[in-house]
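Sharing a structure with you now.
Other chains dropped; remaining ones untouched in position.
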Amino acid sequence: MKVRVLVSFKESVLDPQGQAVKNALLTLGYDFIKDVRQGKVFELELNDISREEIDKVIPEISHKVLSNPIIERFEWEILK
Amino acid sequence: MRFGIVVFPGSNCDYDTLHVLKYVFKQEAFFLWHKDHDLKNADCVILPGGFSYGDYLRSGAIARFSPLMQEVKEFSLSGGIVLGICNGFQVLLELGLLPGAMLRNKNLKFLCQNVHLRIETTDTPFTNKGKPGQVLNIPIAHFDGNYYIDGPGLDKIKKNNQILLRYSSAEGHLTKEDNVNGSLDCIAGLVNENRNVLGMMPHPERASETLLGSRDGHIIFDSIIYYIKNDR
Amino acid sequence: MIDDSIIKEHGLTQEEYKRITALIKREPNLTELGIFSLMWSEHCSYKSSKIHLKNYPTSGKNVIQGPGENAGIIDIGNGLAVVFKIESHNHPSFIEPYQGAATGVGGILRDIFTMGARPIATLNSLRFGPLSVPKNKTVMEGVVSGIAGYGNSIGVPTVGGETYFDECYSLNPLVNVFCLGIAKKDKIFYSRAEGIGNPVLYVGSKTGRDGIHGATMASAEFGEDLEQKRPNVQVGDPFKEKLLLEACLEVMEKNLALGIQDMGAAGLTCSTTEMAANSGTGIEIDINLIPQREQGMTPYEIMLSESQERMLIVAQKEKVKQAQSVFAKWDLDAVIIGHVTDTQNLKVKSGDKTVVDLPLRAIINQCPVYNREAKPPAPPAPVIDLNDISFPENYEQAFLQIIKSPGLADKQWIFRQYDHMVQTNTTVLPGADASVLRIKNTNKALAVTLDGNSLYTYVNPRSGGIIAVSEACRNLACVGAKPVGVTNCLNFGNPEKSEIMWQFKEAVHGIAQACKAFQIPVTGGNVSFYNETEGIPIYPTAVLGVVGVIDALDKIMTPEFKAPGDTILLLGENKEELGASEYMNQIHSKKGGPPPEIDLRKEKRVQSLCLKAISKNMIKSAHDLSEGGLAQCLAECCLLGKKRIGCRINLEDKIRTDALLFGETQSRILISLEEDQEDAFKSLAGKRKVPYSIIGKTGGENILIKHLGEKIINIPVQKVYSLWKYSLPGFFKIE
């Protein structure tokens, strides 16, 4: 089983890395870029685990370990 | 006085801190191994600088799960003196012993340099030897030292007088240039509500010997020693 | 199965292949061929450079270990030894600047701690193409952050280095990394596989398909999505290395290892064969026991992998458990993969099957040695005739242009990305002539510097070599240190070309000559050939790393002016020498010889006078003159201090003003001292037959320089400071 967790900064938190990427792209002439936000992605490969367990445990892991809730939010999906 | 210095895998200012406490301040100082459950009767616990667990994931994020941190948490809740320096500060934030979080420095580069710090309050175990408004010269060395807290959080730490050190100019002014990492409100160090836990990004152990250019770190260590000896 | 194209893909010549079959009396299999190709590569075997490197002086009463081991070792008293070495990581840093530079740092650190020394500092010598080209900026930014990323994390301060820019490095940047460690003299470890039957331990990261050379292409079985799956670039893991460092030092401190070697270039192949060959034993390993990161790796891939952060250890049978428990404490696996034999053979098995069976002598000792043809280039490097050179219309402008050129501007943009203070030993921070590290619990300090001017070496390789050593030693003298040992990194083009070989031979002779004159042993180094792209070589770039000792902590000198009103004095003479200077390059866009002359006896007198004056507390600052000449040197003395003090200078030499300001005449040091020390100093200089001139005073808000009474330069220090300080950051602005 494979799960993907995406972690990104909350809207209210400044994302200097995303800004830097945005500026780099604008400098290169990609002027259709309106905004860039940068975050992290985790791909977790899991052994023998039920769908119910996943629903319980992935949000837990994401909240407790993979993200810092003070500045970040997360979303997740099952890949296969 | 007994100083316990926590060693995480990846800590790299553990020896520096030990050296200063032992040979400059002539205190009892020893390492505490992260896998243990024993603070060895320390009067003060120090989380040193470095890259615990490589700072992979987020700075300080994995170290907070170390077995010993449960003890450190309890120690702090019962009023024990805890000092987090640099990576140690980041661990304290991740652990929730201090409010807020660290973002990447505003210039997206690691910064190692001397900075000026203004003492904002002397009403703590960590600054009682200083004067309010006094400017210290202490180096920083970090990638993620851009302090962040939300609006209500900031109001609260201000109201409680928790901000201990701010990045400033040599004259003690708060300017954008002197706030090298972009920290909110120029915050370089803050204490918890109970005032017994300090997190600071600058390295006082690197500013405790004349040979290394500054002795201003003495204020921090002298204050702790004085506090533990007398105030408590 | 081994045909001509496979031999060629492995970088071996037909003759070399024949030699192999003669030595082992059969055809090698593919894995064995891979092993030979690695061990007989220029990088591992030094087959083209060996006969020239023999000219280096390598012995001396304090030499504990000269060239040949992972690093050189010098006794510095107090029961301590310094362990140091320099390495190149040029090619990987061009392909992937961040990871290339990072793994370069990781590699040199392992070379040091594998000998039982705790690394206390690294330095780096960097060469890039001009920053006006975006690609060069990207490379530089990646390299600097890669060095920072690795060094900062592992907690070894990056305390200095040098950075130059030239067209010739655009497609071939250089990244040379130096590391210095300290060991107890009686706790030094070597690359040895001793004690028949003793287990061989593998520690650290799992083996992946990292950095397996283009050689893999030789085999059809790998399929065509090779590039996609098997990148040549290794990713560094400084956290893993930090654990390895602490664990290995603990194992050695507890005497749980007999021999130890890092797996650097040529990975398992190099470490197994060298350890056994060094001890005259043999070694047998089982490929199936090697921790592997990927599935389905072949013995070929495993033996040739350059995965990072791995060590090989031979331990006594009865101590293995204890050693393993130390590694476990640091969350590292240490697995037994084989044992020491008495066969003088390398045997690699895959379970019951033998996949490699080679005599060590053939691999290590019988590699061919070449005396390649060396001929001066035709036409020779250009020479500048000063009669053709006009004077600048405006000296102030010329001065400022030189000051803010990236090569001479402030390098803080670089070194503030490096943690240069961790370990709390750095007493003279980057920015001075040499970096100084105190040795805790002693009254001593170490000074280190890297130096090498490749334009000098290009126009005259021998002078370039001599000057590189001299300047490095002069840098040490300026902080108050006596040189004790040398390492060097020789970056050259293709040695199969006679003019490159000539440059190499000449430079090595120059370095050897100077080291003999200074009586300092060369304890090791690195040769990096084939630094060319599309047939165009880099300038021959010899980087010298010199380590010095300061005997008392209160005798450490720094370059900046300390107070207004002090006397400024110039040691040495000013000559009309502008060949190969930064001035010719920046202002006249000319690169040509001759380089400045150098007289080693004079040079030594100047240095020893400087040292003497420091030890007698006579002087307050000392700074050597190098690129940019007197003007640059003066400016740095004004700018480097926190106080930024100006100066008023009167020059009386009857030579060209441009040569006086910007000429790079050797054997000169600028010092400042209090007026009441002047007489004492003069008599000391007189006794030691060192020419000097008093050229002015510190103080004021400006840098003011007069020549024969005429004002040439008069600029506020603050203005010079801004240009010098913000030049490099200006290239890398983020909005």
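In order of appearance the chains are A, B and C, and numbering begins at 1 in each one.
Rule of thumb we're sticking to: a contact is a pair of C-beta atoms (placed from the backbone, for glycine too) under 8 Å apart; a residue touches a chain by one contact, two chains touch by 3 or more.
None of the values given here were measured: they were computed from a predicted structure.
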{"item": "Formula of the whole complex, where the shown chains each stand for all their copies", "value": "A x2, B x1, C x1"}
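Please note the rule applied: only the chains that are shown with their structure count from here on.
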{"item": "Centroid spacing, where centroids are CA-atom means, of subunit A and subunit B in whole angstrom", "value": "30"}
{"item": "Centre distance in Å when subunit B and subunit C are each reduced to the mean of their C-alpha atoms", "value": "36"}
{"item": "Intercentroid distance (Cα basis), subunit C paired with subunit A, Å", "value": "41"}
{"item": "Numbers and ranges of subunit C residues touching at least 2 other chains", "value": "734"}
{"item": "For subunit A, residues contacting two or more additional chains", "value": "20"}
{"item": "Subunit A residues within the subunit B interface of the complex", "value": "12-14, 16-17, 20, 65-66, 68, 70-71"}
{"item": "Complex interface listing, subunit B residues touching subunit A", "value": "57-58, 61, 65, 94, 100-101, 103-104, 106, 108, 146, 148-150, 182"}
{"item": "Subunit C residues touching subunit B - in the complex, by the definition given at the top", "value": "145, 148-149, 152-155, 237-240, 242-243, 330-331, 412, 415-424, 426-427, 429, 438, 440-441, 553, 734"}
